[in-house]
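Supplied in structure tokens, the structure appears directly below.
The complex appears here minus one protein chain, its other protein chains still in place.
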């Protein structure tokens, strides 16, 4: 008795919502960044589920592209975050708001 | 018809010469150039008259075409002049009187700072007047009409240092422009119905006009005439026009310009003949103006104001003549009036000149012995204007009153009463100014006023003779109806001749004579040795029935208030406000934008998620469809 | 290269060359002479064109048609008929005068450069027969006039310049949408994508669309003319622009609006023009009366002349929408007359400003005593503006009122009131400035020979065109009668006809 594909989709959608909510509410930059990664993994899950439902290998191949891109993002993202917060004690995102108006 | 060109050409030539070299020619010279130009024009007019006289009565209309003026669509206007009996009569007395007044002005305007400029305007005026009377189409008449108006503006405000003179000039021009509105609308109506504006086409074809349109045209042109010839609603400007130099008053506001309205009505007689209702209104307005002006003249203290009101009154008579269809009588009165009214103005001018420009009759008196020629010429003029036989006034005003009687008795009654008033107020003027106790001591600071120089008195004498003799032009019921025979082919069927019974033929002139003498006697009794009678000089009449102040309050002040309102309120607040409002809205929304950019990353994310949620809602809606 | 191409190319090239001429300050005058030379050659060309103009035909003459942007069917398509010929002549005369009046500026390059570019743009606008080309020139007139006002103006010229630019630009934004919509409807119907006016005249438009397009075109031209509600930019701009620029702004560019109404509104939408005639006539009459009344209340001479110009342009709009040959010819002639006497009056105001440093009537007074010749010329120009017969103002005004009276009687009757009002505020102004005793004892130098020479051509034209306007009228009449016939004979528009897609304009876009 296999779990119907739509359940996976719902879980993936929840994961995606959670990630988005995480980016909105958390003040710590690292956690925001992890939330974005969470959203990407939710997409991967959706891809895999659809691949299985449509039994088409395209979806799974797409996951690899997404993983590669996520990795590249992590590298660049952390680089920027480290550069910004090297001089500051805390990592809260709200105090970098001098560009406004 | 080259000589007709000369009649008009000489004043134009005079104007151009004086305009270019006036300053260099200097004080008396410029005056003489002007006078000679007008004199030559008078000679040319006489030659034209003789040429026309030689022709058979029917073909006495010569047209001189120069060049095409305006041509657009169906509307063609040429510069063409017309010499026919009516315009020749006008030409003759205009140039004649103008020449005399030019001569007189040389003396009167001596030592004035802008001596030559005076004659520039005078010559331009005579040129415009001649164009007005000899034009062969309505727009060219209008050119003369407005030209005359402009010259009167320049001449009234000649001494522009005086603010009162400047605003008087402006007032004259504006009120004339109101009249000109009527002229333009009338011309449009004529063109719309008869597809031409040239008299040679319009006048013969006038009978084709539908009755209603003829009435409208007549009334519109009467509005123009009322503006120019100072009839009831629009005569206040003539009173203020007295601010100008006296020769100006004499020439423009007595002899020539003010008669332009009467001439126009006479020229358009074929149309007036169709418009019965309009003619009656003209007659009524004419006689009412005559009466009102005469009443006002009785209590004026300024010598020129009296004469001005008298002019308005006499013009009323002429309009009465026009209204009753007695065009020849109206022209006859116009000619005689030109002589004696010019004379009265000039003699008052010489009185003012010798009393160092003092114009109030309260500070004159007992001048007869000191200024005999001025006094006697004034008395002759007074007797003719009063209508005392055998002077010209008796005959010309008599014929007007006869025709008025023929048309409607009431008109005649009012006319006769006004004749009485005329004799009375002129008598008052003569007795107060020339007889009684001298009151000019403090004005002339001791030295006695002396008679004006010969250059001023000669025109007085010539005019006096003309005023006295002019009656012969058109003696009623006698072989000598020269003017009637001369003009009747021009008016043709429009001329209405009233058949009076034998008794009336005798009775009417008699009453005129009696009334005139009565006025003289009353004036003599009351004003022989009184200079002031409060009872007889009520302020309501002095202020000209308060008509002028009424106009001033409603139009002048009302207009300024409206203008200020428009300028200060409507434009800046309403229109700019609206535009400013839109600009402010943009800037306010712009400002809003700056608040949205708070700089906080998470607020940006919130806005983006908001966008996605709206998108989600839209998807659900459209998916459901 | 016909004469029209040279008319546009010559000043345009001049405008390109001038900035290159970086001369030392002392012979800056050379640049000014260069500008004057080009303007005079331009005048010669215009006069030559007028002489060579064939009289008894209403078709376009000196036509050039060269492909420019094939993709959109846009061509460099120029042609001149009676109306554009007369306005080209006016432009050439006024630019020559304006060039002479330029002085008192350190660096002439920018000044002369912008003026020449403006001349090229005006010439182009009057002769363009390709709607896109007309729009480009119409827009192009904005850029130089903006810089002329903001850089060389006096007083708060920056703000006035922006107000002028945005007002006109917003107006022409609608014009662009109107042009493109018309072209596309034409393309829908005939499958032939073109911007040429003669081709577009035969587009069959449904009633609703035609009205909207008419209003889009009319709005842009109304701002330029200016017509009543869109005029608030003109007093500020005329007041703060330098004299040479305002001579062009009031004299030539005001005519662009009126010319546009004739060339595009009447010719492209004849039936709608008949339907909306009442609206335009009412705006014209309101403009006449409102302009005159506010002018009477105005204290500043520059602003007063702006309002009087609003009133006189009201007459011109009246003549256009009277749909009678007399009215349209009168209106075209009045455009020339208005250009001449407005240029003359602004020159005179410039001279007053030079001597007294102010144009406020309360500070001026009794000038006639000090400068009789100046006063004489001033009153002559004022009489021309009032419409004294014998001077140029009268002929045009009389024809307009006559033409309007024949077709739309009661508008003419009200408009005649404007004749009186113009006398009121102009003579009142003359009295406040020239009559009475001088309030200011400083000397008021009379006309210098240089200034007299400058005014001479304009004053001569005022008198000559008043007495002998036939040369212009004989060239205008064939064209105006053709246009009036075109408008009168156009079939009325029903609401059906063009494909449903076009009707969507009424339902408002997105389905």
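To keep things simple, chains are lettered A, B and C as they appear, and every chain counts its residues starting from 1.
What we mean here is this: contacts are C-beta pairs under 8 Å (C-beta built on N, C-alpha and C of every residue); 3 or more make two chains touch, one makes a residue touch a chain.
FYI, contacts and distances are computed from a predicted model.
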From "Formate dehydrogenase subunit gamma", "NADH-quinone oxidoreductase subunit N", "Membrane lipoprotein TmpC" or "Oxidase", the hidden chain's UniProt protein name: "NADH-quinone oxidoreductase subunit N"
Contact list for the unshown chain, restricted to visible chains: A, B, C
Per the touch definition above, residue among C:6, C:33, C:72 or C:468 touching the missing chain: C:72
Residue of B:2, B:502, B:535 or B:623 touching the missing chain in the full complex: B:623
Those residues of subunit B which, in the complete complex, touch the missing chain: 586-587, 589-591, 593-594, 596-597, 599, 601, 603-605, 607-608, 610-612, 614-616, 618-620, 622-623
Touching residues on subunit A - with respect to the absent chain: 9, 16, 19-20, 23, 29, 32-33, 36, 39-40, 42-43, 46-47, 49-50, 53-54, 56, 58-59, 61-62, 65-66, 69, 72-73, 76-77, 79-81, 83-84, 93, 96-101
Where the missing chain touches subunit C, by residue: 68-72, 132, 135-137, 139-140, 142-143, 146-147, 150-151, 158, 161-162, 165-166, 169-170, 173-174, 176-177, 180-181, 183-184, 501-502, 504-505, 508-511
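Definition applied: only the chains that are shown with their structure count from here on.
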Chain at the geometric heart of the assembly (C-alpha centres): C
Whole-Å separation of chain centres (CA-atom averages), subunit A against subunit C: 65
Inter-centroid spacing, subunit C versus subunit B (mean Cα positions, whole Å): 38
Residues of subunit B that touch subunit C when the two form their complex: 67-75, 114, 117, 139, 142-143, 145-147, 150, 153-154, 157, 160-161, 163, 166-167, 170, 173-174, 177-178, 180-181, 184-185, 187-189, 191-192, 559-560, 562-568, 570-571, 575-576, 579
Partner subunit A, residues of subunit B touching it in the complex: 594, 597-602, 605-606, 609
Subunit C to subunit B touching residues, read off their complex: 167, 229, 231-232, 235, 290, 293-298, 324-326, 329-330, 333, 366, 368-369, 372, 379, 383, 386, 388-390, 394-395, 398-399, 401-403, 405-406, 412-413, 416-417, 419-420, 423-425, 427-428, 431, 434-437, 467-470, 473-474, 476-477, 480-481, 484
